[in-house]
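Note that this complex is displayed minus one protein chain, with the remaining chains in position.
For reference, chains read A, B and C in written order, and residue numbers begin at 1 within each chain.
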Amino acid sequence: MWKTAITKIENEKIFVRGYELTELMESCTFGDIVLLMATGKMPHLHQGKLMEAILVSCCDQGPLPPSTNAARFVASCGVPLQAAVAAGILGFGDHHGGAIESCAKLLQEKVASAEKDKIDRIADDTISEFAAKKDRLPGFGHAYLEVDPRAEKLLQIARKHISPHRHIDLLQALEERLIQEKGRHLAANINGAVAAAISDLGVDWQMGRGIFIISRSLGLIVHALEEMKLEKPYKKVSIEDMEYIGPEEKEVPIRLEPS
Amino acid sequence: MWKTAITKIENEKIFVRGYELTELMESCTFGDIVLLMATGKMPHLHQGKLMEAILVSCCDQGPLPPSTNAARFVASCGVPLQAAVAAGILGFGDHHGGAIESCAKLLQEKVASAEKDKIDRIADDTISEFAAKKDRLPGFGHAYLEVDPRAEKLLQIARKHISPHRHIDLLQALEERLIQEKGRHLAANINGAVAAAISDLGVDWQMGRGIFIISRSLGLIVHALEEMKLEKPYKKVSIEDMEYIGPEEKEVPIRLEPS
Amino acid sequence: MWKTAITKIENEKIFVRGYELTELMESCTFGDIVLLMATGKMPHLHQGKLMEAILVSCCDQGPLPPSTNAARFVASCGVPLQAAVAAGILGFGDHHGGAIESCAKLLQEKVASAEKDKIDRIADDTISEFAAKKDRLPGFGHAYLEVDPRAEKLLQIARKHISPHRHIDLLQALEERLIQEKGRHLAANINGAVAAAISDLGVDWQMGRGIFIISRSLGLIVHALEEMKLEKPYKKVSIEDMEYIGPEEKEVPIRLEPS
Partner (left out) sequence: MWKTAITKIENEKIFVRGYELTELMESCTFGDIVLLMATGKMPHLHQGKLMEAILVSCCDQGPLPPSTNAARFVASCGVPLQAAVAAGILGFGDHHGGAIESCAKLLQEKVASAEKDKIDRIADDTISEFAAKKDRLPGFGHAYLEVDPRAEKLLQIARKHISPHRHIDLLQALEERLIQEKGRHLAANINGAVAAAISDLGVDWQMGRGIFIISRSLGLIVHALEEMKLEKPYKKVSIEDMEYIGPEEKEVPIRLEPS
């Protein structure tokens, strides 16, 4: 019933992607294991370090994002921790973390399809392509911040740890063009930077949202525990924060059967 | 692997608790089937009608409860409908709908343990018992409303449809004592009324939260769809609604290894 | 913060789509309220009855579907009921209940776009269209059953309760063509029948998955409670049911830093 290439359990031992788990515990960081499980290959030390920085970069953004709101509302209801965290994770949809996936897909497809091309040429084409379909490039701009400081820092760390880094090059080439055209508020955001970094680490774009889930689950957990410990049960919005825009009061028409 | 007393699939037919599903579709209401599945017995028409009224009574309470907030925040994130609804349902914990369960447990235990006793005597004892342990009786009082109009109406409908109704009698005997002692705001709420009504319908208290899930999932669905259709993606709390109470800014101490 | 056209809370009263909830409790079935909340309009008695039959039709399919499996596995882990139910509901994706949505979308678009056309003509065009793109029509065929008895019964009940029923007519015209071409196993399934019935009830296709969630949550709840009461905690697949197809055992290469 369950066929898997991930983990083997045999003779009282657990093997992950072929390596004995107890040995991995001794010689690998969690970032290494994220890469090992995602790609099937043991990463170099520098690849593992970059993955650690990625995991740090997305760990929390305060109580503002909708996922954290969902987690804290649920945490106030008298539930076990995992229920509040799951509610938050459910929010990691196309509009929240999902841009890592779509941006990584874009970068991976563009870099793969035009391998010998110059990055600049791909960037120009991509900008034109999105302009033509009046679509927004995923991974640029931020809801709260004018420029996302995490993105710049992550790209800098990535350039230090790995080379070549053609996906990062493409992301930055796109960024240059967007800023030139539309202003600084369209710099690469953390989603874009993570997308480029994991692409250069050999991670499939489908895993992009997964990296975000692992990292941000930390923030969700700590927020849920804070809500449980410090706030009153059953967090409620005040009645004044609600505006009713529906139909006026009316009589229920006569309907004989139900009662 | 799966042993079950609920549903049989045989010869291209589906049987629920022994009855062919297509026949149930023709002769039963959904309220009937909730009772059939919960108790294993085909209810009388009046029992089914009371269950329908119960399902109607809990269907929505506007966008204020934490479950609805969680569902709408998640719905704003670019996710399929079921993800937003699941996030809301996760909030049906001990402080939100859970009182149906605890109140039904209390009523069922009290009524069962003292069958020949007078209801008044049980009510007096229960009040004393909770006073002694300084605990609040579940199923009384409401967060927004002074008196919960749904509770009164549901108990009235229940008395019309079924008899005897010893659990309702006990709930109302408790209510009388609480109001006398502490005021009208401690009248039975909808959780208490549902708890008493399902108890008189022969439904185990463990199913209490389940009844609430079925009914309120309707409200969650309609709110999630409203959020998806009418509001902008990625619903965000404004930065002014956040108050930081943590430690001051400080330097990261020198830690040589990671980068 | 919360703008809504669904529910108003005012002067200690709750109004749903303009009607006072306590009055709805007295004169409406749950099926009526599903329609009222979904469409904003008070349904006729026969429309409400059809909705009740729809809710009955999807209530359970035994322990076989992946959603029920997920709910029962989670229920075995020592969690509150709502967590197990939410896990099951998360499975109501594009391949599980989602066909109600896609089939209803198809039927509503076809019927709306060609109002004066004959149903037969639309059916022919739709069959050709899907054949050309080598796509499968949603709402036909069943994973376990040769013919889905619930579909036939639901369509029969629907024809009795409402008229006209152009979406049902289109579904059945499509079914005729599919059966003629490919055999009886491509008869309309319950997803298709529900899609057609809710379309004739004036329910938007986006709500299709919602109807399924409400109905099937009943099955998930009863299965989760059965698992909790009758089975041992931590339901586990036996090690023999697992087949490892990954890489052979290998040594962890020397990686100096982590420990």
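Simple rule for what comes next: contacts are C-beta pairs under 8 Å (C-beta built on N, C-alpha and C of every residue); 3 or more make two chains touch, one makes a residue touch a chain.
Computed from a predicted structure; not experimentally measured.
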From the list A:77, A:99 or A:221, which touches the chain that is not on show?
A:221
Of the candidates B:23, B:109 or B:125, the residue in contact with the absent chain is B:23
Have a look at C:24, C:157, C:171 or C:187 and name the one touching the chain we're not showing.
C:157
Interface residues of chain B (partner: the chain not displayed)
1-10, 15, 17-20, 23-24, 26-29, 32, 40, 42, 45, 79-80, 82-83, 86, 90, 237, 239, 241-259
Determine and list the chain C residues touching the chain excluded from the picture.
49, 52-53, 62-67, 69-70, 73-74, 76-79, 83-84, 86-87, 90-96, 98, 143-144, 157, 160, 233-237, 239, 242, 258-259
Missing-partner contacts on chain A, residue numbers
2-9, 12-14, 16, 21-22, 24-26, 28-31, 33-34, 37-38, 52-53, 55-57, 59-64, 72, 80-83, 85-87, 89-94, 97-98, 144-147, 149-150, 152-154, 157, 206-207, 209-210, 213-215, 217-219, 221-223, 225-226, 228-231, 257
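By definition in this document, only the chains that are shown with their structure count from here on.
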Thinking of each chain as a vertex joined to the chains it touches, would you call that graph a line, ring, star, complete, or other?
complete
Could you find the chain whose CA centre sits the greatest distance from that of chain A?
B
Which chain has the mean of its C-alpha atoms lying nearest to the mean of all protein C-alpha atoms shown?
C
The angle in degrees, nearest 5, through which chain A must rotate for its Cα atoms to match chain C is 180
Distance between the centres, which are taken as Cα means, of chain C and chain A, whole angstrom:
29
At least two other chains touched by the same residue of chain C: list those residues.
2-9, 24, 26, 28-29, 80, 82-83, 86, 90, 257
